[in-house]
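All protein chains but one are shown at their positions in the complex.
In this document, chain identifiers A and B correspond to the written order of the chains, with residue numbering beginning at 1 in each.
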Amino acid sequence: MTSSSIEDRLAIGDLFTHYTCALDAGEVDVIVDCFTADAALVSPAVGRHVGHAAIRAFAERFARFQRNGNQLRHVISNLTMQVDGETAHATCYLTVFLTKDGKSNLMAPGRYDCDLRKVDGAWKFQNRVVLHDHDYKLEGL
Amino acid sequence: MTSSSIEDRLAIGDLFTHYTCALDAGEVDVIVDCFTADAALVSPAVGRHVGHAAIRAFAERFARFQRNGNQLRHVISNLTMQVDGETAHATCYLTVFLTKDGKSNLMAPGRYDCDLRKVDGAWKFQNRVVLHDHDYKLEGL
Partner (left out) sequence: MTSSSIEDRLAIGDLFTHYTCALDAGEVDVIVDCFTADAALVSPAVGRHVGHAAIRAFAERFARFQRNGNQLRHVISNLTMQVDGETAHATCYLTVFLTKDGKSNLMAPGRYDCDLRKVDGAWKFQNRVVLHDHDYKLEGL
C-alpha cells in the first residue's frame, strides 16, 4: 500500500463522516458538496434524487426536520472500500437513531452502497444507495 | 510509526470488517478465509469451533439463518490493537442488531478479543473470542 492510497482511504472515510454529520446537523451546503454534479442518491425511505438541485432539496428537508426538533444520528461503521485510480466503491453499515421529545429510538439498521469519483483531487459520491433492513417512515420529514 | 505499520493497522481493521460483513451476508468462503488453518473461534452463544472444517460448519449455520429471513448486523467499533511483527492482539466493541419480520432489535453489546497472525502477507484470526454483556439466543440459528 502506498502513502497515497492510505490518503485515499482516509479521505473516503472522511467523506462518509462529513456527509452523515452534515445530514444530522442540517448543513445543506456541506451535504450538496459531498456529491458530484451528476450524482444519484437513492433511498427507499426518501426516493431517488439526481443532480445538485434535487440533492439540495433533499438536504433542505432534513435540515427542516432537524430544526423542528428531530435529532437524527446516522451512525456509520464497518466501512470497506476498493479504490481504482480516480474511482472507488465503498460500503458501510448504517444504524439510524432518532431522538424526539426526550426519547431515542433505533430506526433501522442497514447499509450504504456507494460509487465514488475523485473530482479536482476531492472524493465525491457519484452514486449513493441506502439499503434498510426494514421499511420505515420518518414522520414529519 | 512506519508506513508499514500503518498498513498493518488498516489491514487488521479490514479483516474485522470483512469478517463481520461476510457473517451477516452469509458468505461462507470469505468467513473461513479470515482464519488461520488451526484457528479457534469461541463464543458463549454458539460454542467453540477449531480449524477450518468446524469454522465452515459454523459459517454455514449463519448463512442458513440469513437465507431464512434473519438479517444480522454485527456493528463493530472502538477497535484497538498491538502489532508485534507477524502477530497481533486486537479488541473491538460489537453491537449486534437482528432484523426479522420488519422489526429490528438490539441483541447484546459486547466485545471481540482476538489474536492474529500474518500468513503469507495476509492477517488472519488465530484465536477469536466473543464476549457478550448478557447471554442471548438466536432463535432458529
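One rule holds for everything that comes next: a residue touches a chain if its C-beta (ideal position, glycine included) is under 8 Å from a C-beta of that chain, and two chains touch if they have at least 3 such contacts.
Small disclaimer: the values here were computed from a predicted structure and weren't measured.
Summary of contacts with the chain left out: across B:Ala11, B:Ala108 or B:Val129, the touching residue is B:Ala108. Residue B:Ile6 is the one among B:Ile6, B:Val30, B:Ala54 or B:Leu141 that touches the chain missing from this view.
Residue in contact with the omitted chain (choice from A:Thr20, A:Thr36, A:Thr91 or A:Gln126): A:Thr20.
Counting over the whole complex, chain B has residues 1, 3, 6, 9, 75, 77-80, 91, 93, 95, 106, 108-109, 133-135 touching the chain that is not drawn. On the side of chain A, the interface with the absent chain consists of residues 3, 6-7, 10, 14, 17-18, 20-21, 71, 73-77, 95, 97, 99, 102-104, 106, using the contact rule stated above.
Note that in this section only the chains that are shown with their structure count from here on.
Spacing of chain A relative to chain B, judged by their CA centroids, is 26 angstrom.
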